[in-house]
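Removed: one protein chain of the complex. Kept in place: all other protein chains.
Entry: chain A
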Amino acid sequence: MAVSMTRVPVREQEPLVRAKNFEEVCLGYSEEEAVAEAERCLHCAKPLCVQGCPVSINIPEFIQEVKNRDFKRAYDIINESSSLPAVCGRVCPQETQCEGKCILGKKGDPVSIGKLERFVADWASENGVAPAKTKEQRPERVAVIGSGPAGLTCAGDLAKMGYQVKIFEALHQAGGVLVYGIPQFRLPKDQVVAHEVENVKKLGVEIETDVVVGKSVTIDQLMDEEGFDAVFIGSGAGLPKFMGIPGEQANGVFSANEYLTRNNLMKAYLHYDTPIHAGSKVVVVGGGNVAMDAARTALRLGAETHIVYRRSEKELPARAEEVHHAKEEGIQFHLLNNPVEILVDDSGWVRGIRCIHMELGEPDESGRRSPVEIPGSEYEIEADTVIMSLGTSPNPLISSTTQGLDTDRRKCIVAEESNGATSRPGVFAGGDAVTGAATVILAMGAGKAAAAGIHEYLQKNKKH
């Protein structure tokens, strides 16, 4: 039987329906759909998809088990490499990773690896299949700072090796960006994130929330007073950037972090006590996944929503799927446009944003063609809310309170890519705290590498 060049389509909520709710957009594969899609996998002898995966999941093997309808076995195979499959199946940029390398993609659609991973993870969750605590326990204790993707992965891997792991989370809920940043409609909080966090706990990992390492306790205290033999820093890239244009301090101007945190972590959309200024006409500045998340959140809160991005569609850093979804839902894109001023009314509130048209010039250091202003092309967009989504920089709370921890000029912690080792013996780091804002899966890859690095370090420095 010839392999179909077209993937089994995945069911989604209708754009105009989902634009008014916070339920998940993508509904995922049914069992029959998953098996049919799995049948398309050629089971390559040298699977390129695995090379494309930052945590090296044995993709052809798990897909083979989906074909066999042995979903438990498929889950176990994924679980050997990833602690967060239900998350990755939803938010990884598969098109540039595993699926980007799939041989079928040369002539048709690549295998829908992400959706299959999601199917397997959801099946496991629905059927009560969870990873089991490792029998053989090791005495060494590891502190993991931050419960986002890097921290959860590092903690999960170390617990699987039998180490005693405790995660310290600054916020009141575990999950990091999975909880405060990525909205419900892309990553359900209770069914998916809380469930994955519970699975990591089932491996034996302890989580203490409300601990701001660097303030509540220092890394030195964790090692000297609380008896941790090694530390992993996965504290993320927290501080939002602003443009520095006039009017940015006006009421109604928010960072995407604030807007999303109010809605996601603090559940403003469910009318918890934390308020959100939803806005009736919202302009989001930026073109990344976070910008799409903020825009689609504003839309769901009832606003007419616009995205202003200084480069062209091709350079949009957001995943193609997110841009596609945003457009379907009715978000208006103003590409090759850049804000020059936020317009403020007499009472100090935003009344609009003045933009200038841009054109693409020579490639800059990122390799993308840099946008150049077209003189005299300014115009105004009326708005009562502006959300700045320009990226984030690492939080200095840890680096400024830890002696001997080297940082680079961007205040990112310097760590070896291969094993997460920092300039301090026994202290490892990974994820956005090291790279600056990046993706969930790259943070997971770094957490995984650091877990291996910590294992090697602890074995070399055995006290017993």
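Everything below uses one rule, namely that contacts are C-beta pairs under 8 Å (C-beta built on N, C-alpha and C of every residue); 3 or more make two chains touch, one makes a residue touch a chain; residues count from 1.
To be clear about the criterion, contacts and distances are computed from a predicted model.
The subunit not displayed here is recorded in UniProt as "Ferredoxin--NADP+ reductase", chosen from "Ferredoxin--NADP+ reductase", "Extracellular solute-binding protein", "Cellulose synthase" or "Acetyl-CoA acyltransferase". Within the whole complex, the absent chain has one touching residue among A:Glu258, A:Glu304 or A:Glu416, and that is A:Glu258. From the options A:Pro275, A:Gly330 or A:Gly361, the residue with contact to the chain not on display is A:Pro275.
Screening A:Val217, A:Ala295 or A:Ile454 for touch with the missing chain picks out A:Val217. Across A:Thr297, A:Asn395 or A:Thr435, the residue that sits in touch with the chain not pictured is A:Asn395. Contacts to the hidden chain, counted on chain A, fall at residues 170-172, 180, 209-212, 215-217, 238-240, 242, 244, 248-249, 251-252, 254-255, 257-258, 261-262, 266-267, 271-277, 347-348, 395-397.
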